[in-house]
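Part of the complex only, each chain left as placed.
Read from first to last, the chains carry the letters A and B; within each, the first residue is number 1.
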Amino acid sequence: MKEFMNVIIKETEGEGLTLSKKPIPEISDNEVLIKVIAASICGTDKHIYEWDEWSQNRIKPPVTVGHELAGEIVMLGKNVVTLNVGDIVSVETHIVCGECEQCRTGNGHICQNTEIIGVDVDGAFAEYIKMPASNCMVNKTKIDPKYISILEPLGNAVHTLTHFDIVGKNVAIVGCGPIGLMAVNVAKALGAKKVIAVEVDEYRIQMAKDLGADVIINPVKEDVIKRMFIETENGVDVVAEFSGNKNAIEAAFKYVKLGGKMSLLGIPSKNIEIDLAKDVVFKGIEIYGVVGRLMYDTWYKVVGLVESGVLDLDKIVTHEFALEDFEEGFKLMKEGKCGKIVLFPGGINE
Amino acid sequence: MKEFMNVIIKETEGEGLTLSKKPIPEISDNEVLIKVIAASICGTDKHIYEWDEWSQNRIKPPVTVGHELAGEIVMLGKNVVTLNVGDIVSVETHIVCGECEQCRTGNGHICQNTEIIGVDVDGAFAEYIKMPASNCMVNKTKIDPKYISILEPLGNAVHTLTHFDIVGKNVAIVGCGPIGLMAVNVAKALGAKKVIAVEVDEYRIQMAKDLGADVIINPVKEDVIKRMFIETENGVDVVAEFSGNKNAIEAAFKYVKLGGKMSLLGIPSKNIEIDLAKDVVFKGIEIYGVVGRLMYDTWYKVVGLVESGVLDLDKIVTHEFALEDFEEGFKLMKEGKCGKIVLFPGGINE
């Protein structure tokens, strides 16, 4: 094996990312070395690229970015017995301690000591990555690795939509970025009654339609709250929030029905103001904060859904680039004219 | 309105049913009168026809049979304010007291004082039926009444499959009579991973395939337990039991996985023998007895699923007859060469 590999790193504070070289990682006893086949770009990567306030507080350059990947195991730590060289895997991106109360009670997704690849430690926009063996989910199907790379964000969508019961219910998907788009598709696959997407961008409105949304509301063009009550009569049963938009979130508290449910994944940058008396207490609603994926309950669900073939993953991945052409991908992300974009460290065969 | 109507009754003890006349029912203040448009035949009706042991203990002739129906409201009791003449409805067939602890805690489906139409009181194989207003579910779609008549047994399937989480999970559907067949279709619509049907009859095996079963095991031809482990590796996640067959149920306790779940709707006529230590306690499984439909949580789910258009109701109804030709329907039921059979008190327009 060669000694150095290509990586995309946040080299120093400030905007942008850099194509660079790093030594191939050495693994410890409980880790595996993974050859990255495909790595998709997440909104978080865009934040890091743009060096927003969150990035400035969290990222310590230099660090290799990227955290959504499909890869092949090429080396095993000496304690690893459940994986094999040659296994095709997707990976959980939260590296957790296993020792805090949350980890010990089946809530590793909110571990007190989480480290995230591509954020806190070196990530997936690289030819190789090391991972704890326990973070790997072996893929036994023949599906294209580009789809395997997006199982991690798909897990966010599945986690958001499976905390509360959506069978036969009216579900609002607020925000149709890539995770919201996947959520539209997942909600239909899990038996929702009416899937109502909220989105302003025309490109993504079209994607939401293609992925199965029954109704799409553009808040720039019409009154979301009013329309929600027209579509549902008594308000929305379950709100799945992916936008992080202050106005969108505050509106959702108005159109969720008596006894309705809200799963919140989007990350608002500003405080939210709530009429708690009227919109939470007297309505008797439930609210759930969604962090990552249940480890690994959500992953088994995701793999089950993918294996059953009910999702339209092919409509979600819209662009593919060689790793070194990452700038093109980030440009598209900025413009919002894309679904999921996948990078290939081994290049693209056309 | 005329005074007498056609009905199919169990006239006296013994086999068979009889076409007869009865006065059109009078309604009380909280009831409505429904003109029956379509009424489907249930396995229970077949038991009553055949006058099996259960029927002998439960049925007090003469009684009008039939309990799955679609109809139009033609008269309202004076206290009824939430329904209108002309509403097309399906009906919950359990008339419950509303006053026992079960009813008062949201568990009306296991009311201590349940009366079932077509069993304990006059039923749906008739031109008219009276029902408590609260038992009616108004249908707001344009779907064919023959499908509305089967929402009640569809509710059994939905209740059975929604008590435990089936998202991304391997689900065994044991027994492909009409409710089992609907369950195959529902399981796929709710995001099950692999739907494995167990059935012996070739006609129904074919229907299960058409309705989406991924795997079908014929226990006459192969070892069910062995095959289940081949298909699932570690055993079945969720068993949905519709057969009531002693051997089939006892086998299910063997192939359900560690921590697996069992929803039991089928009614065995013999005692079941269980190695409780090995197959329940040490496995840490959960078992749920399914009675009817949650009132009315399951109904809202059923209506939501039907309105979203994800079910193949058209593949489930296989035969239609005028009410007076009921004998042809029961003959088919006996032979098992049918899905759901629907009777029309108003005759068939061809």
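List of remarks:
Keep in mind that, in the parts below, a residue touches a chain if its C-beta (ideal position, glycine included) is under 8 Å from a C-beta of that chain, and two chains touch if they have at least 3 such contacts.
Since the structure is predicted, the reported quantities are computational estimates derived from the model, not experimental observations.
Counting every copy of the one repeated chain, the full complex in this structure comes to 4, with 2 of them shown.
By definition in this document, only the chains that are shown with their structure count from here on.
Look at where the CA atoms of chain A average out and do the same for chain B: the two points lie 40 Å apart.
Listing the residues of chain B that touch chain A in their complex gives 158, 162, 165, 167-170, 188-194, 214, 300-305, 307-308, 310.
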